[in-house]
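Here it is, the structure in full.
Yeah, one chain of the complex is gone here, protein chain that is, but the others are all in their spots.
Then we have subunit A:
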């Protein structure tokens, strides 16, 4: 059994920061997820991304389901957009040479939040 959280094992904030930047690039470039961020200002988006990524990696941020629901309520996130986001997150993690089992763990973490993030058909 690996010791510590994924956040700690992969180098803490230094790695999480790089993952945030790479993930951010991917979701903005995607035609499915990108439009959701058209009107979001950068500081707010980076704040959200940093906390979100650190949170799913078991880092110091904790995003409650209630907070996530509140943040995404007005965005009308579809299942398609959620799937795309999850796929891009997985791609990002693979790019950082994360072990398969850790990628799976994080993918599960992301998927467990589907119900609070998706609010449109």
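Basically, contacts are C-beta pairs under 8 Å (C-beta built on N, C-alpha and C of every residue); 3 or more make two chains touch, one makes a residue touch a chain; residues count from 1.
Please note the rule applied: contacts and distances are computed from a predicted model.
**Student:** Since a chain is absent, check the UniProt entry for it and pick the matching name: "Cysteine desulfurase IscS", "Sugar ABC transporter substrate-binding protein", "FAD:protein FMN transferase" or "guanylate cyclase".
**Tutor:** "guanylate cyclase"
**Student:** Out of A:38, A:66, A:101 or A:121, which is the one that touches the chain we can't see?
**Tutor:** Going through A:38, A:66, A:101 or A:121 one by one, A:38 is the residue touching the chain not shown.
**Student:** What does the interface between subunit A and the hidden chain look like in terms of residue numbers?
**Tutor:** 13, 17, 20-21, 24, 28, 34-35, 37-38, 41-43, 46-47, 49-51, 54, 60-61
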